[in-house]
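These notes concern the structure reproduced below.
A single protein chain has been omitted from the complex, and every remaining protein chain is retained in its original position.
Should a chain be cited, it is by its letter among A and B, assigned in written order, with residues numbered from 1 in that chain.
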Amino acid sequence: MNFLDIIDATVPGRLGNVSLGLPGGKLVGLVGPNGAGKSTLLRVAAGLLPSGGSVAWNGRPLPGISALERARCAAWVPQEAHFEFGFSVRSVVAQGRYAHGDDDSGVEEALVRFGLSALAERPVNHLSGGEKERVLLARAIVTEAPLQLWDEPLAPLDPRHRLEVLVLARELAQKGSTVFLSLHDLSLASSLDLLAVLSSTHLRAIGSPAEILTPELLLEVFGVRASEAPGLNFELP
Amino acid sequence: MRIFHSGKILPARSIRFALPALIILLGALVLAALATGDMPLSAGRLLAGLRREDAIAATIVWQMRLPRILSAILVGAALSSAGLVMQAYFRNSLANPGLLGVSSGGAAGAVFAIAAGWASVSLWFLPLAAVVGALAATLGVLVLARRGASTERLLLAGVALNALLGAVTSYILSRHIGLYERNAQILFWLIGGLEDRTWEHVIIALPIVAAGLLLLPLARSMDLMSLGVSEAQSLGVDVRRVRRQMLALATVLTAVATAIAGAVGFVGLVVPHILRLLVGPEHRRLVPLSLVGGAVFVLACDTAGRMAGGIQLGIITSVIGAPFFLWLLRRLP
Partner (left out) sequence: MMAALALAAPVEAAPAAVRVVSQTVGTDELLLALAAPGQIAALSPLARDPDFCAAADDARSYPSIAANGDAESVLKFNPTLVLCADYSRAELVTQLKRAGTRVIVFDRYFTLADSYANLRLLGHELGREERAEHIIGECENRVAALEARLLHVRPVRVIAPSTFGVIPGAQTTFQDLCEHAGAENLAWTLGHIKGHGPQPSEAMLTWPVDFIVVGGTDLESALAPFRTLPPYAFMPAIKSNRAVLLPAALLSCVSHLRVEGYEIMARELHPEAFK
């Protein structure tokens, strides 16, 4: 039983006939040039955007699942978050527990995990881009949803925090969750289990990074040549 | 005024005293308002009036001052909480209850009733015409914006309808320039005031109590709605239902408040904004505080106007509103 099944998702002008299935316990990347439809696909997967086809979580079609239960099944991190009001970091993270009756379970741990303890009482609209992103991720973790859908979570983060997020995502996958995240930095692709490539609103390929990232595909989809030049490899100490 | 790093002005341990403090302040204002009026009544006569032992004092206290005080409380609670809801709905701390045409619809209905002479026939007609106008205007906005209306569509439809209704009101005014007295009545209503409110007005305003109570369970959802529709939905809020409820409650609150006090401005903008600065953005605190805080604000303004010799409520709230905006300007980077 796949955690996520998308069949024939079509959003006029933004997504064309995309079908894919993601099993549980996998760390899956979504790549593609700007405008390919990555954010749109993640929204469709999260049930936030109606599409021509069908979306199912663990075999259950979305329309049959209530709003609260959906929140317990899948968590979504938007590409950009605009905070009009100054909720504290802690209260934003705690909002992830809304679907669990607003209990506090896991909130402190998430704050520690993402290095937000010192910022816990700060108003979230006073944070930098990277700090806000970590708040959104902490909120997503706190929902304990087995399907995690993250839209460009790594982009605003510095190298250390990027690695920490990937490590966390790997832990979640090992515990049985599926993390589906879009990213631009192809050099991180090797740490992922699966890679889905979108090009001009269509799904071009899906498979392991080694299979997918051939020079032909890179040229065709991204318009770049790649070579294995010596470069910097980052690791957590 | 220190702004603590949490973004609130009040330290955390004081926040839970905010509501009791406001309630006590409201009680004090009620007493002050009871003692204020053109007829000088000593404390003894006031008491006698309350106990209905002194006929004239009883009439003044029970038929004039009490209905006016209750009207002020209900109108203040309604406008302030409606403003709070609109700010959460539109995710903008400058949103006000009149955005979707409710106030201008109420104004058009009332002005029409005054010009047609219905207002002189019975004192039910004017508030009822205002409510009908207000509800019709909101319905108009929803129809204009179409089903599943996004925030932007609603805002634009509201702007359009406000303009149209303003034109209707101006047209009616222009047809009655020669009738000085009728114009004076229309202007009185457009400025907004609580002179001569009766128990009928209090009865008409009772839905405010129900609507205010219905807001309390929505407070938590309003926190999430203020993040954005998609975010709220992904966190488990039934956004279509909640948005409908927020809009319906804000409309009823504003329509009824406008019907009994005319087009009073700034309450829905100033009160929630100040409260949010003091205690933070959590709506479980802000909803009850807005209800009581709005009542305090309007009762204080109305009583101050009466002490100053009879200045209408709408003028006092505008006088406070203008420097408030200037102060906001200074706080912005």
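The rule is short, and it goes like this: a residue touches a chain if its C-beta (ideal position, glycine included) is under 8 Å from a C-beta of that chain, and two chains touch if they have at least 3 such contacts.
Keep in mind the model is a prediction, meaning the values are calculated, not measured.
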Among shown chains, those touching the left-out chain: B
Chain not shown: contacting residue from B:R197, B:R243 or B:R285: B:R197
Residue among B:L126, B:V141, B:L269 or B:I316 that touches the chain left out of view: B:L126
Residue among B:Q185, B:S290, B:T303 or B:T317 that touches the chain left out of view: B:Q185
Hidden-chain contact residue, picked from the options B:A18, B:A33, B:I60 or B:A157: B:I60
On subunit B, residues whose C-beta touches the chain left out of the figure: 37-40, 55-56, 59-60, 63-64, 117, 119-123, 126, 177-179, 181-182, 184-185, 188, 195-198, 201, 309-310, 312
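In this section, only the chains that are shown with their structure count from here on.
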Whole-Å gap between the CA centroids of subunit A and subunit B: 43
Residue ranges of subunit A touching subunit B (in the complex, touch as defined): 43, 46-48, 66-68, 70-72, 74-76, 78, 81-88, 91, 95-96, 98-99, 102, 121-123, 126, 139, 143
Partner subunit A, residues of subunit B touching it in the complex: 5-7, 91-93, 220, 223-224, 226-228, 230-231, 233-239, 276, 280-282
